[in-house]
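Starting off with a structure, shown below.
With one protein chain held back, the other chains of the complex are shown just where they sit.
By written order: A, B and C. Residues from 1 in each chain.
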Amino acid sequence: MMQVQKPQDAYVQVNEVQWQDFPSDFHSGGVKWKLLHVSPEFGIWTVLFYCPSGSILAPHIHHGPAEGYVFDGILELRGGPENGGALCIKDGFLYEATGAEHDETKMLADTTFILQMVGPLTWILPDGRQVNQTWSDAEELWNKQIN
Amino acid sequence: MMQVQKPQDAYVQVNEVQWQDFPSDFHSGGVKWKLLHVSPEFGIWTVLFYCPSGSILAPHIHHGPAEGYVFDGILELRGGPENGGALCIKDGFLYEATGAEHDETKMLADTTFILQMVGPLTWILPDGRQVNQTWSDAEELWNKQIN
Amino acid sequence: MMQVQKPQDAYVQVNEVQWQDFPSDFHSGGVKWKLLHVSPEFGIWTVLFYCPSGSILAPHIHHGPAEGYVFDGILELRGGPENGGALCIKDGFLYEATGAEHDETKMLADTTFILQMVGPLTWILPDGRQVNQTWSDAEELWNKQIN
Partner (left out) sequence: MMQVQKPQDAYVQVNEVQWQDFPSDFHSGGVKWKLLHVSPEFGIWTVLFYCPSGSILAPHIHHGPAEGYVFDGILELRGGPENGGALCIKDGFLYEATGAEHDETKMLADTTFILQMVGPLTWILPDGRQVNQTWSDAEELWNKQIN
């Protein structure tokens, strides 16, 4: 067995990182993102999202658990409470379980939240096509955007 | 916070479990499987495969790490050693990293191997369509087949 | 194989949860905590910490990765930059790798940060004894404190 590299600590001063455009296929309304960390072994990626009021994240499936924290604003999950969904509000912690299928996620205010995702997302596009987005896709895009 | 259920130990006497047909979309040549365990929190599923000589697993992508052990036979990965690929042989341990893209995997002998997979596979069908297979799809199929 | 329970989504309105005392064996200076989530399958636990200026977390070892975000304040890791350590400051994202051995972690201001930990911590007490703290210990303590 070869000597393996020990995993490395990391630190990001997030307020010094510039927002980049999140892919337009996966949302409407001007969502921005910062990719904070990737853990390639398990395909984990941690993102800070900024979503203007009225912006919408396209329907998607989580293939691993997602843990997040709402720094500011309001996310309306699965149609909101009137339709059996939920609101995630400033100072709210959310856990989306493996296999969670989310319809459109709508922002009811300018919303900033962090989300750690394990494994890929499957985005469902308006034409019905399904597109996987992995930690690796995210990292490749991010490195293009910041260089 | 609610009281959560502690995770449970499990045991399967594997030689007493009947082989079932693995979905024909994902292979040719009569591959059989036994679903040994699922870990829903991270979407982990552990399978014992029996692949007759000459059978072929369709091209696929691993979205999390896969660890396996060849009990018997020979798997030819990625075209075999002549094409930069590899052979996995009886008493071989294999680790397929997150993001590994496998072309057709061909069996050069009757082959039995166990594989623990984290997260979904994306199978690439002959017509180019991509189909995700998750722990949950696997479990649903298995429970249908054994009942 | 038995039918397994699908993992469940969760949501915590964190600002409505009361702070509790973090165990005095593991710190000095009045550290408070809120246990936000546990994922028993992998032994993952997510905590919001409030650490008054001058408080100190005892030396400890991380046995899995820890991801965190500093909402407010300043943490001095490993003696600070003058001694080869680091400062984690408001709006900073931190990743502590598996196996990270932390000396005393000192707060240079009133500090609030979230930390998701995979697996147990080993705390090193002043008398040299090592004590493991797992997700399960954390949950048991939390449920006692809030009831």
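The rule is simple: contacts are C-beta pairs under 8 Å (C-beta built on N, C-alpha and C of every residue); 3 or more make two chains touch, one makes a residue touch a chain.
Keep in mind the model is a prediction, meaning the values are calculated, not measured.
S.K.: Please pick, from C:9, C:41 or C:104, the residue that touches the omitted chain in the full complex.
M.R.: In the full complex, the listed residue that touches the missing chain is C:41.
S.K.: In the complete complex, the non-displayed chain touches which residues of chain C?
M.R.: Within chain C, the residues that touch the unshown chain are 40-43, 63-65, 97-99, 118-120, 122, 130, 132, 134-136.
S.K.: Even though one chain is hidden, which residues of chain B still touch it in the full complex?
M.R.: Residues of chain B in touch with the missing chain: 6-15, 36-37, 39, 46, 48, 65, 67, 69, 86, 88-100, 114, 116.
S.K.: In terms of residues, what is the contact footprint of the unshown chain on chain A?
M.R.: 1, 3-7, 12, 35-42, 136, 139, 142-143, 146
One rule holds for everything that comes next: only the chains that are shown with their structure count from here on.
S.K.: What chain pair has the highest count of contacting C-beta pairs?
M.R.: Summing C-beta contacts for every pairing gives the maximum at A-C.
S.K.: Copies chain A and chain B touch; is their interface built from the same residue numbers (over half shared) or different ones?
M.R.: Over half of the interface numbering overlaps between copies: same.
S.K.: Identify the chain whose mean C-alpha position lies nearest to the mean of all protein C-alpha atoms shown.
M.R.: Going by the distance between chain centres and the overall C-alpha centre, it is A.
S.K.: Counting in whole Å, what is the centre-to-centre distance of chain B and chain C, each centre being its mean C-alpha position?
M.R.: Centre-to-centre distance between chain B and chain C: 37 Å.
S.K.: With chain centres taken as the means of their Cα atoms, state the distance from chain A to chain C in Å.
M.R.: Distance between chain centres, rounded to whole Å: 23 Å.
S.K.: Using the average of all C-alpha atoms in each chain as its centre, how far is it in Å between chain A and chain B?
M.R.: The computed centroid separation for chain A versus chain B comes out at 28 Å.
S.K.: Spell out, as numbers or ranges, the residues of chain A touching 2 or more other chains.
M.R.: 65, 97-99
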